[in-house]
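As you look at this complex, bear in mind that one protein chain is not there, while each of the others sits in place.
A and B label the chains in the order they appear, each numbered from 1.
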Amino acid sequence: MTVILGVALLALIAASALGVVRTDDVTCQTISLSFYGLLLALMFFLFRAPDVALAQITVGAIALPLMVMLAITRMKHHKEATGRARKEQQ
Amino acid sequence: MPSPALLVAVPLIVAALLGALRKLIPRWVADLAAVLTAAGNLAIACWWMAHALHRTQVYWFGGWFPRGRMALGIGFTMDGYGCGLAALAALLTTLALIFSWKHFESAGGHFHPLMLVFLAAMSGFAVSGDIFNLFVFFELMSTAAFALCGLKTQEPAPLAGAFNFAVTNSVAAFLMLTGIALLYSATGALNLAQIGLALEGRHDRLVIAAFAFLTTGFLVKAAEFPFHFWLPDAHSVSPTPVCVLFSGIMVQLGLFGAMRVYATVFQGCFAGTGVPWLFVAIGAVTALWGGMMCFAEHHLKRLLAFSTISHTGLMTLAFGVWTKAALAGLFVYLVAHGLVKAGLFFCAGILLHRFETMSEPALFGKGRSLRWTAPLWFLGGLGLAAAPGFALWAGETHVTDGAPWAEAIFFIAGAMTGAAVLRVGLRVFAGLGDAGPVDRSAKVDEKPETTDAGRRLSPVLYAPAVVCVGGCMALAFWKGTMRVAEAAAASFMDFRGYAHMVYAGAIVVQQPVAPHDLLTRGIISAVLRALAAVAVALWAVLHLRVPRELRWPSHLEGPMRPVRELQSGHPGDYVAWLTLGCAVVGVAALWLGL
Partner (left out) sequence: MKRRHRLLLFAFGAVGIAFVYCAGALNMPAWGQYRGPYGDAIARLAVYQRHATDTVNAVTYDYRGFDTLGEEFILFSAVTGVMLLLRPEKQRAGEKKNQEGGNPASFRDRAALSETVQVFTTAIFGFSLMFGIYMATHGQLTPGGGFQGGVLLAAAPMLLYIAENTEAFQRIVSHPLVEFFEGAGAAGYALIGIAALTMGAAFLTNVIPLGMTGDVFSSGTIAAISACVGVEVAAGFTLIVYGYLREILSRAAREGQ
């Protein structure tokens, strides 16, 4: 039973990893990355590693997507600011 | 007896405190604290070097002594080789911090904590006896290095170098972790001695796959062909003190990691197989490739970076020879190269401080006023060519003693890198010939890294370079150099002794017999090599005055376009090469090892 469950979960993880890579929009990609992190946490839990699962939830599903979102926000902001400055110079 | 833990703990604590209080403490306090900490590390590492040479010891953190054969905690194994490298790391860090005293931009106080974390990681990496602990320090070293690499990025464009560095080295870390996981699944152990004993010389496909992944991971750090692409990019954006540590010790520590794991885990598995030849092949290709690219380069830091690749390739070759004499020679070569390369980078830093450029054509003839930098630079160039009077020569002689066929590779790589450095010296300090070709890399714009660039040259800028070049020459003339190296190599290779030491606490290392005098034999080739380096350099500089058909060195300098295009700056390319290289290492190891 655990074998089937484990293999199914691993297949799901592989599929969702592919999904993360194939998503084009960065914001959507971040959300799918968060989902992928959650699946990993589930896997750790299934393999009887609750400590790692907790760390995976906090980091993989919260902290990492948060960092990516922050970076995206900052990049957008930076682009807008430099674009405006360039316009004014012209 | 100073606790080995202090090598790691003290720099970390000082780094954390400097980071916590960075807005409150003045610059000179940070400078002083960092230099004193690094010097303290140097003292502890030297003390251990002196004692561990005769009596290697294990130090169990948390007092967790092994139960039977099972290591419960993490152990440091203090032996001559590891302590020697820890001492070199501490020495170079001390000098780099002295070089950056007051002048150097500290990036809002972030510079000193990162340097100290870097030092702690290197020290821990050098003496750790636990494979996962090695990985942790590998990562710590990388994280600090990425940040230091991006220290003076005022624009997004130079960030690319740091980014490529981070991407390739993270892939390397993944490969290493895969290797560690495979080994753990086979042995249930993380302690190097315990893994080695558990494998009992088995060399099935699992062990070989683990070997391939671990070795590739380490060789990426060691910048071996075709994993080397990140190194020149990282060097051209890094500030000088960081370049010194990258080229002088970090890259060689990558090789040392591969050596340590090979000596403890895989030595028994691959005894009698052709696997060590893998290192010989990789090293030889890297040495020649690096030498060629070094000569073709016109950006001073990138040129020195390619020379580091070439020389680390030679060290990898020496590792593949795997005899006691070769490992002793490798040890001397590593230390001597670290000193010479650091000296050359310090000289480059002085040029950058004074003239705010790193491009050879732009510096043409400008260095005439620098009376002190010029001799240091030329001595450094001769040192890279392993001329007599430099410790590289002694190291090389011992490596080629058991492997005379390696002499040709040492000759070509040494002469090429030496010639490249001497060529730059002739153009910059003597103003000979013309300014040389202008290519893409020579046009790379270098931002000043010091706060008072172009002004007075203070003695703190010179002192480190003098210490480095002088130290390398002193090592060649000190009688004990080879004896120390032979003792370190003997205990490094002896896995039975290592395992016994880990479980028994400490063992007395048998003193090797006095090494025979090889220097008279090696002196002829060393003189020839130095002369060849000078000749090629002069040839390249004065190419217009020699007959047309004899102008090949200057052709080597210019048009190697397709080869240089490989250094594209695209991280995807580098990872593609890395993947291919890892596959080749794996398939070759399966072929040689099974």
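Just so it is clear, a contact is a pair of C-beta atoms (placed from the backbone, for glycine too) under 8 Å apart; a residue touches a chain by one contact, two chains touch by 3 or more.
What you see is a predicted model; the values in this text were computed from it and never measured.
**Q** Among B:Ala52, B:Ala193, B:Ala212 or B:Ala526, choose the residue that contacts the chain missing from this document, as touch is defined above.
**A** Hidden-chain contact among the options goes to B:Ala212.
**Q** One chain is left out of this view; which of B:Val117, B:Met358 or B:Val428 touches it in the full complex?
**A** Hidden-chain contact among the options goes to B:Val117.
**Q** Using the definition of touch stated at the top, determine which of B:Ala281, B:Val575 or B:Leu592 touches the missing chain.
**A** Touches the omitted chain: B:Val575.
**Q** Please identify, in ascending order, the residues of chain A that touch the omitted chain?
**A** Output for chain A: 2-3, 6, 49-55, 58-59, 62-63, 66-67, 70-71, 73-74, 77, 80-81, 84-85, 88.
**Q** If the missing chain were put back, which residues of chain B would it touch?
**A** Against the missing chain, chain B presents residues 3, 5-6, 8-9, 12-13, 15-23, 59-64, 67, 70, 72-74, 105, 107-108, 110, 113-114, 117, 120-121, 124, 130, 132-133, 136-137, 139-140, 143-144, 146-147, 150-151, 153-154, 159, 178, 182, 185-186, 188-190, 204-210, 212-213, 447-448, 451, 565-566, 568, 570, 572-573, 575-584, 586-587, 590.
Keep in mind that, in the parts below, only the chains that are shown with their structure count from here on.
**Q** Could you please state the distance in Å, as a whole number, between where the Cα atoms of chain A are centred and where those of chain B are centred?
**A** Those two chain centres are 36 Å apart.
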